[in-house]
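Reviewing the structure listed below.
Only one protein chain is missing from this complex, and each of the others stays in its spot.
The first chain written gets the first letter, and so on, giving A, B and C; residue counts start at 1 in each chain.
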């Protein structure tokens, strides 16, 4: 049984474990002051083309989200998110737990637009009886696998600045977004067109870790206090430093994301060729094809994946996720199984 | 320069890295449902002699403290801690951040007694104008390196039960406490005489990780929700599972703590032999000797450690910490340097 | 200009001010232990037919909501509310501020049904990645002026009990709901078919005050602590006690609500007679008629009220609220102005 449920079913890219082993007994300062963390941050700042950036490494996405948002907001302020946004749906109330409302905006494809912001601001005018929107939270890739173009991000940022809003990008799968076929968005653009964002390692080759990047000094001041207070400051920060060093000193991070995307694209093509539709157009390493139930049942005998939502009695949307570790051989098997079903069906239909 | 500042300056025990490497590409369920975590929990329950225990692995001590305390308390309830307790002094307001007051109790040696509880309860009678004490937090070893005897823990637990209080033990260094020379406290006792406690790996051979153990079903219900909400649920829970499996399937955890204690005891003996006093009697891997300033200056040329508090112009308390990774050779060097100073002094004094 | 914007534009029913004046210099215990509060609570318990009830007086509705909800929920638990519910729309994030998500349920008329609960529970199954629904919050009258029948409330309560949910009724306008023409719901029913509710005085003749009623001992334990902690415990609790005593020792509370309802019903009839529609059927003291813009403009010359939402260029929904203090003479004026417009229109149409 191969698992297409998520992109965190394996451990880490082997080079990370090797480096952890090699540096294991070198004594280092604690709490993120180790030399690997410091070096990784310098490298990242260079890749961002942003010397004003301040960077912090934390363990996971929910943690990153609650830390950043609680550091940005005053008590009465709120965060705008797509209704499909991770902070609204799948973080067990993390943002509310630190005192803030998440204002959910319905979207077509998981992406927030300038118009969504405008509409939301209009709906939150009855001061002081409503919360005050102050942060816009977006994910790239989104929770349905779509990606923002450079123009989309720039427009959104311009809209935010015009309305004294901060733009925060959840990059748990930012590598996959940047390496999406046809994407014109660069890492430097993300640093220019957001106030704060993070680059996720957990879902792209790390054991754990997200690199939070504050792009300018108006945000993120004294963030270490908030990290310590919320239990996010690891005594052995080297664990995070070594990983980001391995992922970013060369191009490993982008290569791993590209591999995941390529594997997904191969599967997507096979599905399309077989005449199936998608809930949202395939762009990155998450696929949401609409498949007939018999095919789904057949695939579930050999592969693990989630049935995302039932369309009707005969078909359902499923979610297939590839990762840095997905073997091409398994992908080819899956494709064969998908195509095979189609042939069966074609044969049986005439009778 | 060898670092005696803390017990988290190195990575992990090599066997942990080996096992992480060996299991790296085995696909596993996320969020703590991996087979290593499940197996490690079974082993732990057996070692505790407590089949009712429920166990959760988290990343660090501050995180463990805020998760446990926020899961135990209603909004108006508070936690009693020694004034030297980590939650009161060194967690950047983590407990207050989740809404609760920490009631600080002055102690002689970092340990809370039955009498302290009684006195505190008397001082918090003016309902509803005061907070309601509900949890007692203790550390073992304490922040000054002392340890609780079995009788001390049992007395405290009896006092807690008599007053409808929950007893929570911070075991960031519980291995060192249990392996302290002369300690009669067993792991099973800790599970019997507390409501909840944790076993720390971060400071005893792991990369990160604390195993939180709820000893009975009246506490810890639905704890996974709280973990997820506070950003403590790792997608790759295998990272924690593999570590606790390595540390507890045999006796590694206790052996590593014993090594740290032995190294400290050797140093302590040399210091005592040289005629120096201690702030608190040496019991575990943290030493608080009172040393003359010239000796301190001399040692600082070769070793890193904290000057804990100035006693007067001629002497200060310093903190020396040994760990699972402290090489005996370095300890012997340090001892030589300590004894050497004494001889110099002896020689020079008569003149 | 007469104000139909809300039901809190005047002070208090004169008998309340008289009683405050008469008892003014009698020394009383503070913090709700005064004899007026104690007596008012006894009277209320009798009227509820519920000797197990515990009662607390607080200053306002938002305060009551956040106190009750924070006392009922553990950190990971959430409250279900209609999307039109006051806690979701108009309390500046009060519930999120005490750490909890409000799960918004779209409704047709502001009322939550058993089916809504069932659907919500189904959507919140992915433990521990989602919040856990634990409280259902309803308003009666609702924010759009509708009322729950006895059967509706009983069904909802049965559904809650079947799913281990607590039912909390916001009764800021409960008097108006109970006195609504055709309502079969009695005060005793509310005490039987909810876990906790409150009776609002602020909008029904008091200067300020809501009486929170916990119907059984499984809820509301140690509530005074929470009141004190959130700044809700008045030093001079007599101010609230005297008011509830005045409102409930006889039938004043119900009489005042009935007056408000009657005034609204007169206006509603005139609007209907004039051929206008309503957003929701008029049931209590809040009316949401759909009026032509010229009529609205005309009325705004003499009366204050909110334009609730624009329907199209020619008409809008407006909100008219009557209160215990609304003079019948003003209502008759308003009716005349409404009918007059209709006549004008009738006259002008044939031409």
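Points to keep in mind about this one:
Here is the rule we use: a contact is a pair of C-beta atoms (placed from the backbone, for glycine too) under 8 Å apart; a residue touches a chain by one contact, two chains touch by 3 or more.
These numbers were taken from a predicted model, which means no experiment stands behind them.
Considering the whole complex, the hidden chain is in touch with A, B, C. The missing chain, though absent from the display, is touched by one residue of B:101, B:176 or B:319; that residue is B:101. Here the missing chain is touched by one residue of C:32, C:75, C:93 or C:128, and it is C:93. Touching the chain that is not shown, out of C:127, C:228 or C:276: C:228 (per the contact rule at the top).
Interface residues of chain B with the unshown chain, by the touch rule above, are 75-76, 78, 89-93, 95-102, 126, 128-131. Seen across the whole complex, the unshown chain contacts chain C at 2-3, 6, 8-12, 14, 17, 20-21, 23-30, 59-67, 91-94, 97, 202-203, 207-208, 225, 228-236, 238-239, 325. Within chain A, the residues in touch with the undisplayed chain are 70-71, 74-76, 98-99, 127-129, 131-132, 222, 224-229, 233.
Definition applied: only the chains that are shown with their structure count from here on.
Chain contacts in this assembly form a complete graph, since each chain touches every other chain. Work out the mean CA point of chain B and of chain C, and you get 52 Å between them.
With each centre defined as the average position of its C-alpha atoms, the distance from chain A to chain B rounds to 35 Å. Within chain C, residues 75-76, 98-99, 128-129, 131 each touch two or more of the remaining chains.
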